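Excluded from the complex is one protein chain; the other protein chains are retained at their positions.
On to chain A.
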Amino acid sequence: MNRFTVLLQKEWLDAKRSYKLLWLPVVFMFLGILQPLSSFYLPDILKMAGGLPDGMTITLPELTASEVLASALTDQFDQLGLIVIVMATMGIIASDKNNGMLAFILTRNTTLVEYLLSKLVGHAVMIAGSIFLGFLTAVFYTFYLYQAVSVARIAAGLGVYYIWCLFMLTFVIAIGALLSRTPAIALLSIFVLIFLKTITLLEGGFQILNPAHLSNQAVSIITSGNVLPHFFITMTVSVLLIVFCLIFATSYLSRKELPSM
């Protein structure tokens, strides 16, 4: 376990040096601020930006506080936030591969599993912190501009949402093990993750196997306090997919990376 903590310390140092520790939370805090503020001030913003043409009226829906929070999750965190998470994690394996760090680490007596786990845990903690801080600002703004929402619901929704984020992370790690060019990794993972997210709009039975459906579950938990049907199946499938991605990354790297280097 000692080697694992050393690897974790290396991750921590790397995150500090690349300022990831700074900008990842800040981006999510921006995203968290943006949604309550823009949905609260949308009428004012429309009016000040020149107003609507004469005779044109639109009715803006009256949003409740929990709906605003839920839309912060789906509109901001699931789109820009997803891209930001992928951009933050796209290089974590590929850059080590390219500059020889991976081969260097593996010639010491560490195992590949320890290496991948340190990557996963380090970034999972960082993403958890960022999402928590970002959502905390969203919650503060919503409480200030609208009214309070039950904190237990928010915590539960965020916890469910975090599983989907973990899936994003492990997916990027698996793709990163597979490919070695960071733009390709970013493009492929963003494409697949956004595709998964988009097909949750289609109602259908296959949704229960889709990890992206967890964000809809989180929205439902925050807005109504109830989960959508088949919650536990989706949860189990997502956890299994996470484990599968990790096993895939480990086996691919151990077969592919070591002999060639």
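The working rule: a residue touches a chain if its C-beta (ideal position, glycine included) is under 8 Å from a C-beta of that chain, and two chains touch if they have at least 3 such contacts; residues count from 1.
Everything below uses one rule, namely that contacts and distances are computed from a predicted model.
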item: Per UniProt record, name of the chain withheld from view ["Ferredoxin oxidoreductase", "histidine kinase", "Cytochrome c oxidase subunit 1" or "Cardiolipin synthase N-terminal domain-containing protein"]; value: "Cardiolipin synthase N-terminal domain-containing protein"
item: Listed residues A:88, A:149 or A:246, member touching the removed chain; value: A:88
item: Among A:101, A:128 or A:199, residue touching the chain not depicted; value: A:101
item: Candidate in contact with the missing chain, chosen from A:76, A:137 or A:223; value: A:137
item: Touching residues (missing chain, whole complex) on chain A; value: 10, 18-20, 22-23, 26-27, 29-30, 33-34, 37-38, 45, 47-50, 84, 87-88, 91, 94-95, 98-101, 104-105, 137, 141, 144, 182
